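In what follows, a single structure is set out as structure tokens and then discussed.
Every protein chain of the complex appears in place save one, which is left out.
Naming follows writing order (A and B), and every chain is counted from residue 1.
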Amino acid sequence: MIRGVIIGQYYPVRSTVHSMDPRAKILIATIFMVILFMGNNFYCFLAMGLFAVIAVLLSKVPWHVVVRTVRPMLFILIFTLALHLFLTPGPVLVRVGPITATWSGLVQGLFIGTRLVILIMFTSLLTLTTSPVELTDGLEDVLRPFSRLGVPHHELAMMMTIALRFIPTLLEEAERIMKAQMARGADFQSGNMLRRARNLAPLLVPLFVSAFRRADELALAMEARCYRGGEGRTRMKKLEMHRADYVGILLVLLASIVVVYLRIKFGPVIQGTV
Amino acid sequence: MNEENRAVVAETLVHTYGPDESSGVTALAGVDLEIKQGEFVCIIGPNGSGKSTLARHFNALLLPTSGRVLVFGMDTKDERNLWEIRRTAGMVFQNPDNQMVATVVEEDVAFGPENLGIKPEEIRQRVSDALKAVGMEDFSRASPHFLSGGQKQRVAIAGILAMMPSVIVLDEPTAMLDPRGRREVMETLSRLNKEKGITVVHITHHMDEAVHADRVIVMYEGKAVLSGSPAEVFSQTEDLSKWGLDVPFVERLGDMLRKSGYEVSRSALTVEEMVDELCRLRSST
Partner (left out) sequence: MPIEIEHVTYDYMPGTPSQVRALDDVCMTIRDGEFLGLIGPTGSGKSTLIQHLNGLLVPTSGRVLIDGLDTRAKGTDLRKLRQKVGLVFQYPEEQVFEETVFEDIAFGPKNLGVLGEEIEARVREAIALVGLPESLLQRSPFELSGGQLRRVALAGVLAMRPEVLVLDEPTAGLDPLGKREILGHIRRLHERGLTVVMVSHNMEDVAKLADRLVVLDHGRIVLDGTPREVFSHGELLESIGLDIPDVTKMMKELRKRGWPVRTDVLTLEEAYEEISGYLAGTKVGGPR
């Protein structure tokens, strides 16, 4: 079960978005995030949402897959909404006992919620259309200018590849250990939160031991294959930007101009916020 | 013998794990051995006898506590030789899952050559040659996660081949595989040895894999206690069982028959050889 979720991250189909340069995609996603946080009213979000919808359509990733990526965040979404709904002062919407929900709370909650949904959908699109290797290669390149500031761009990217490579293995391992303990009468399902949390403890020791052993073996295998960090290393695949990449970047820049315009024109959705 | 003919040499090699020699674990207690270029050598020995430790000296993943190791004449202790030694003597480990670096087969095979700083076009060529050599060319874009154990080990071997080594050291590469996986790996190794002249050092607990080697080395308590052709080694039935090792069943059958007075040659170690030998015996009576 666990395997499917992780591997399901990358959705292998051929599309314009899939074949784009990972660096371009990372750049676009970054700009997108920045302007998403610049947007201060629903018109801005409408424009951004439209941009995201077009991107999803171009990527040929089915809608239900994209929507599924939001699901794990549902709890956080509802929590955020509730927090704003009940804690923002303003004209009362309903009153249930000591708790009051306000109009401005509703608007604010919806506003933050929409922002989050668009954010999750768009960033998931990045991982849905870019294989982990492409992603790290791209990241390494994008981070390269920062190496002068002492950012170990190669090591960061390598760490990310390895993390991506090992997450499914570790999850599988956790499942395996859990099952082995269940076979010996351990109970992970019943009892209150505290009890359940305590029952997880015996899981962690073997999991950490195993993670360290694996990491150790992998480090050894990498060293045996002459790995010595980024220096002197070449790449089989050279990244190349094509027309689609430039068009993509141009579009996201255009979108940011639109958002800035809408921001100035309509102003913040709630007075006194940014 | 001149230096070039000797792929790997260990001279009174001692290795101690831990802070110092008095309190640590002595995993190797003075190993002397020599592996010739083009040889197919199997190393057998009980758990904890020092096989893995020895293997890690062959490509300078570990350095001698005392004594020395030479790989094609290069001393592993000399820092300047480090990368050339690791390129020359490639290493494949037991667990295929813990040695895959990338999430796509061809990227994984490319990892070694990339570290060597080879030009992209040539890496491409090497990757496709290496995958062909192990019969995995159809899986170049696959995710290692979806391969069988035997296929993963062949990818790992390809990853080493792409660095164009002269020696491949394999630490129990078949331990986690099913019969087909084992067969695939063994066939791949013997092909590389015969066709490309690559020296193979194969560590295994399966005695029936050892009978196909040119030479078998037995490790016991940190020493190379026996070395010789499979026929020589497996005829030492008593010693082997003292060391906790097995004798291939063909050899045991031969023993039983010899005890009953049949003149079965000691050189028959594989099923095929034994069948030939028995047929010879029948026609001679």
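Following the convention adopted for this analysis, contacts are C-beta pairs under 8 Å (C-beta built on N, C-alpha and C of every residue); 3 or more make two chains touch, one makes a residue touch a chain.
These figures come from a predicted structure and were not determined experimentally.
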{"item": "Of B:G50, B:P64, B:G90 or B:G149, the one touching the omitted chain in the full complex", "value": "B:G149"}
{"item": "Hidden partner interface residues of chain B, rising order", "value": "45-48, 94, 148-150, 172, 175-181, 205, 207-208, 244-246, 249-250, 252-253, 256-257, 260, 262, 271-272, 274-275, 278-279, 281-282, 285"}
{"item": "Contacts of chain A with the absent chain, listed as residue ranges", "value": "1, 3-4, 7-8, 176-177, 179-187, 202, 205-206, 209-210, 213"}
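Everything below uses one rule, namely that only the chains that are shown with their structure count from here on.
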{"item": "Geometric centre distance via CA averages, chain B-chain A, whole Å", "value": "44"}
{"item": "Chain A-touching residues of chain B, taken from the complex the two chains share", "value": "56, 59, 61, 83, 86-87, 90-91, 93, 95, 97-104, 106-107, 110-120, 123-124, 127, 143, 145, 159-160, 163"}
{"item": "Parts of chain A lying in touch with chain B, wherever the complex brings them together", "value": "3, 7, 131-133, 161-162, 164-165, 168-169, 214, 217-218, 220-228, 232-238"}
